[in-house]
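Showing chain A:
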Amino acid sequence: MKLEYQPKIVGFLCNWCSYAGADMAGTSRMSYAPNIRIIRVPCSGRVDPLLVLKCFQRGTDGVLVSGCHPGDCHYNEGNYHARRRFALLRDFLDYLGIARERLRVEWVSASEGQKFAETVASFTAELAELGPRSES
Partner candidate 1 sequence: MSLDNPFVPYLATLKSAVRLTPDVKLLRVELEDPDIRASFIYKPGQFALLSAFGEGEAPFGIVSSPQHGDSLEFAVRRIGTVTRGLHELEQGDILGVRGPFGNYFPLEDYVGKNIVIIGGGIGMAPLRPVVNRILEQRDDYGKLLIINGARTPQDLVFAPEFQVWVEAPRTKLELTVDRGDEHWGGRVALVPDVVKEVAPSPDNAIAITCGPPIMIRYTLAALRKLGFKDNQIVTTLEAKMKCGMGKCARCNVGDKYVCQDGPVFTLEQISQFLEQP
Partner candidate 2 sequence: MKLFTSKDDLIRWLNSLLRERIIVAPVRVQELTVFQPISKVEEIAFDFGNTTLSPKGWFLPPTETLFSVQNNDGQPKLVPAVIEKDAVIFGLHPCDARGIALMDSPFLQEPGDALYRERRARTALIGLACHQAQPECFCTSMGSAPNDPSHVDILLTEVEAGYIVQVVTEKGERLLPKGFVEYKGALPTPPEPQAIPIKEVIPAIRELFNNPYWERLADRCLHCNICAYVCPTCYCFDVRDYSDRGNLERVRSWDSCQSSGFTRIAGGYDLRPTKGARLRQRFYHKLLYFPEQFQDVACVGCGRCIKACPVNIDIREVMSDLQQLEAKSES
């Protein structure tokens, strides 16, 4: 049965690094799980917790927030703020019963197509292992 379950992932990718990284994965013809729906954002620092909550509310199995590596933010410090925010949000969601594995933060640069593909693959596998969220 587990094979048939395909988790749905929403990915918020920063325009400058991770979106380009995903693009790199595509143009390099790397294959990765088709479970992710990508939303391009200007910066990982733009990702409001509301956006993440809204995804979970509407039945998403996992949310990926991905931005430039610390130190490389196009806006200098957006991802530092994102890091604090999602460290806390992940703990909090886990406490509310949305397992911490369901919110993933990864730093992916424009040249890391491989890392992006691997991230999606491993996230998908991990979510498949967790199974569907009970209430959706």
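The rule we apply is simple: a residue touches a chain if its C-beta (ideal position, glycine included) is under 8 Å from a C-beta of that chain, and two chains touch if they have at least 3 such contacts; residues count from 1.
The candidate set was assembled so that all candidates are chains of the complex that A comes from, given by their letters.
If you're wondering where the values come from, they're calculated on a predicted model, not measured in any experiment.
Student: Going by the C-beta definition already given, which one of 1 or 2 is in contact with chain A within this complex?
Tutor: Answer for chain A among the listed options: 2.
Student: Considering the complex alone, what residue numbers of chain A touch candidate 2?
Tutor: 58-59
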